[in-house]
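The other protein chains are all here in position, but one chain of the complex has been omitted.
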């Protein structure tokens, strides 16, 4: 059984205020593009922040990486592909591919989120509501995981 | 009796990421400079956000204006002068003068804040803790005010 | 002859990173929403920044005002209506109405842009390319203007 990648693509237009005096998008703004894509993913797959709160949890970004291949410029229409990557321990891992308006890979990145319960305790095991979510949406290869 | 202006000056260095592809600070970033100056004012004169919360109130920016005279550029060391302006009704009004590194007036602006109580009601009269604050810090001209 | 308003509406989703610890959009971010709407307007009506550069001009935001009526919150889907307002002297004036997801007026604002020529001189009269643009798109009332 093969892993089916859980992913979506988000279209984003580069804003004037995101471009610096080198005429390229300032590097820190990519985190917004990742967030836009991640939110669209979470909207589609019912993994919203409000779902966490309802279940008594909160989630924070704990780590991220960004690697630039090509600059992005004012008025470019980009595509951000965001993919969920399953982990054994309770880490919500997304990887991102950003394509420029010529459909060239401009940037790759990743974000890792941790899950905290009401008492502020870091979850090591996946809470039940997230296990259910994974059972519904993530088709994984049992061999790979055993 | 003359009104003594309640004001402070905040020094700010222009960041690379605040400058757009026209090589000038993007206009929307001035609100951050105003906020930096206002926070320094509130630190000095005990008018912090936490003081509002302790008294059972919250304050929001309800209105602002910004007028540019001269552009600001990367690495400029600017001065933001912020002055409290007393109002009859409960509005926290600040005006701002931004000076560039040559001490030329680069921008003027204003912000107006409203005060909301625990029930979400907009305050028309000044709450007691703000009356006390004004009695302590704002020396006003009684003639001008009646 | 009546003035026909030149306007468009831009749909925007409120981002997580635009909301502050009071759970409302931080006031300075509205300038981005205005810019998004203004850019959509300029795309539709051929008034882009690149059109200015091609003709030997540059345009800067010189003044703006923002007035909040209702707060905006995370995940709200807002509408920003942007209207061009004709001026006698060379000022590019836009006014904005921001509607929240219940279609209530949440914010009104305005931006004013000046036009600068190659020598850095501020234009008082409208340059020819902008006169042509106005002749094409802005139907004005001659009585009102004489």
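Going by the order they are written in, the chains are A, B and C; count residues from 1 in each one.
In this text, a contact is a pair of C-beta atoms (placed from the backbone, for glycine too) under 8 Å apart; a residue touches a chain by one contact, two chains touch by 3 or more.
Please read these numbers as outputs of a predicted model, since none were measured by experiment.
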Hidden partner chain, touching residue among A:27, A:44 or A:77: A:27
Contact partner of the left-out chain, one of B:32, B:91 or B:134: B:32
Interface with the unshown chain - residue positions in chain B: 15-17, 31-32, 35-36, 39, 49
On chain C, residues whose C-beta touches the chain left out of the figure: 16-17, 19-21, 23, 26, 28, 74
Residue numbers in chain A that touch the chain omitted from display: 22, 24, 27-29, 31-32, 35, 58, 60-68, 71
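One rule holds for everything that comes next: only the chains that are shown with their structure count from here on.
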Chain C against chain B, contact positions shared by both copies (same if over half, else different): same
Rounded Å distance between chain A and chain C, as computed from the means of their C-alpha atoms: 33
For chain A paired with chain B, centre-to-centre distance based on mean C-alpha positions, whole Å: 38
Centre distance in Å when chain B and chain C are each reduced to the mean of their C-alpha atoms: 25
In chain A, residues with contacts to at least two other chains: 16-17
